[in-house]
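Heads up, the thing below is written out as structure tokens.
A single protein chain has been removed from this complex, and every other one stays in its place.
Here is chain A:
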Amino acid sequence: MAGPELLLDSSIRMWVVVPIVFITFFVGVVRHYVTQLLHSDKKVELEQVSDSQVLLRSRILRENGKYLPRQSFAMRKHYLNNVETGFFKTVKRKVVAKNPVTDTSMLTDMMKGNLTNVLPMIVIGGWINWAFSGFVTTKVPFPLTLRFKPMLQRGIELLSLDASWVSSASWYFLNVFGLRSMYTLILGQDNAADQSRIMQDQMTGAAMAMPPDPNKAFKSEWEALEIVEHKWALENVEEELMSRDLNFGGFFTREFKSTMF
């Protein structure tokens, strides 16, 4: 049930909505540059790089092995998986437990991450809550349930107000995530102002970079490779090819320009 349409003062739009957008945006840009200044190069170990490439190769063998002749596939599978001499069976890596408390480099990284991302968010969120409180800022275009009211309507004590009407704090949070694509436009891909990406990284972090335990990764890759069978994709390639004439398209009809520009 849509509540009665409230008419908001247009000065709200001018002095609240737009400034919050600007503030969020500029804070994000400043955060990006600060992160770049504090950024320290992560030293990669040769072994780590090598291991991650071997795992990638094994994965590709599983996926695209069907394009290779049977013999070649068997040869590679044997090299990796053989019970006595296979790579995944014989190579054991020393696992150095990276304890976040004692490992200094990880500690400083975490601290820097917290400083540049969480701290500004808290500070600015709090300031906006204090400065722009007590009135309704905007209306989200979709209906919300009443459970969202205490979260989104901080400072507005109206029981009958539709939950779609939100305060400036929630507009601020909406901006933090919404301006992500703007950052990509202006700062280029891979920018440090992208908070949601950082959160995503923390969740899927182990999957992308070399997991701290290569032995486990080797074991799971060994199992995956064991069950793969070789189904040659080129079994009937000639028949498939010759079922129709070759399509030469426009290959022979136009002149190719061979100048620089």
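Methods note: a contact is a pair of C-beta atoms (placed from the backbone, for glycine too) under 8 Å apart; a residue touches a chain by one contact, two chains touch by 3 or more; residues count from 1.
By our rule, contacts and distances are computed from a predicted model.
Per its UniProt entry, the chain excluded from the display bears the name "ER membrane protein complex subunit 2", taken from "Centromere protein L", "Proteasome subunit alpha type", "ER membrane protein complex subunit 2" or "Guanine nucleotide-binding protein subunit gamma". When you scan A:84, A:157 or A:238 for touch with the missing chain, the hit is A:238. Set against the missing chain, the residues A:14, A:44 or A:158 yield one that touches it, A:44. Within the entire complex, the positions of chain A that touch the omitted partner chain are 44-46, 49-50, 53-54, 56-57, 60-61, 64-65, 67-69, 72, 234, 237-238, 240-242, 245-249, 251-253, 259-261.
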